[in-house]
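Excluded from the complex is one protein chain; the other protein chains are retained at their positions.
What follows is subunit A.
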Amino acid sequence: MTDSDVDRYLDRLFDRLAGTGGAGRRALIEVEDHLRTAVSDRVEGGMSREDAEHAAVASFGDVRMVARRLRAGYRRAQFAVAASSAWLVGGLACAVAAASVLLTVADRWWEAMQGPAWGDCLESSPCDPAGETAFLLPVGIALAVVSAVLLLSRRVLQRRALLAPSARRLPALLAVLCALLTPALLTGFGNPLGVNHAVVGGSGPGLFLTVVASAVTTTATVAALGWALLRRRRRVQA
C-alpha cells in the first residue's frame, strides 16, 4: 500500500520542520487536520479520494514555502518577544530608579524637617538637603517621565499589534527578582535589627528610607506575582 498525497505532504513537512519542537508539532497537527477536512469536503462534493487529496495538497501550497514561513515565524517571534521583554524591563527599571531617587529626595526633606540630629544628618557630618534635592529632584522626575513614555508607548504599540507581548515567564522572574531585592536592600542599608540605632544617630540611612524602600520592593513583588497569576488565569479562562 502506497502513501497518499496527504501522507507524503505531511512527511515532507515533518522533515522540513525538524528542530522546531512543540511549535512544529502543533503546526503539523493543524496541517493534517486541515488537509483531511479538505479531502472529506471534496469527497462529499463528489470527487474521488485520489483527486480530492491531490487538490487539497495543491491548494494548501508548496511544502517548502509553508515550512519556510512557519520556521521564519518562530525565529521572528523569539526575537520579538525578547525585544518586547527588554523594552518592558527597561521601562520598569526606569520606574524603580525614579521611585528610588524620589524617595531619597523625600527622605532628605524629612530629615531637614526633623532637625540636624535625625537619621544620617549628624552634627559631625551635617546634611545639605537643599543642595542634594536640587540635583536629585530633576533626575527623579526625568526618570519618571522616561519610564512613563517607555511603558505607555509599549502599551499603545501592543494594542496596535506592532509589538509582541513579553515572555510568558517574565512576571514570575520579576517577582523573584523583587523578592530578592528586599533582603538585599535591608542588609545593604545595615542590619535590620539595628535600624533603631540608625534612627538615633548611628551611621547609615534613616528608618524612613530603609522601611519605604523595602515596602516598595515588597509591593513590587506582590504586583509581579499578581500579574503572573492574572496572566495564568486569563490563559486558563481562554
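By our rule, a contact is a pair of C-beta atoms (placed from the backbone, for glycine too) under 8 Å apart; a residue touches a chain by one contact, two chains touch by 3 or more; residues count from 1.
Simple rule for what comes next: contacts and distances are computed from a predicted model.
Its UniProt record calls the unshown chain "PadR family transcriptional regulator", which is the correct pick from "STAS domain-containing protein", "Branched-chain amino acid transport system substrate-binding protein", "Sugar ABC transporter permease" or "PadR family transcriptional regulator".
Touching the missing chain, out of A:M65, A:L180 or A:A215, is residue A:M65. Only one residue in the set A:R36, A:R49 or A:R154 touches the chain that does not appear here, and it is A:R36.
Residues of subunit A that touch the chain left out of the display are 23, 26-27, 29-34, 36-38, 59-63, 65-66, 69-70, 72-73, 76-77, 80-81, 158-161, 163-165, 235, 238.
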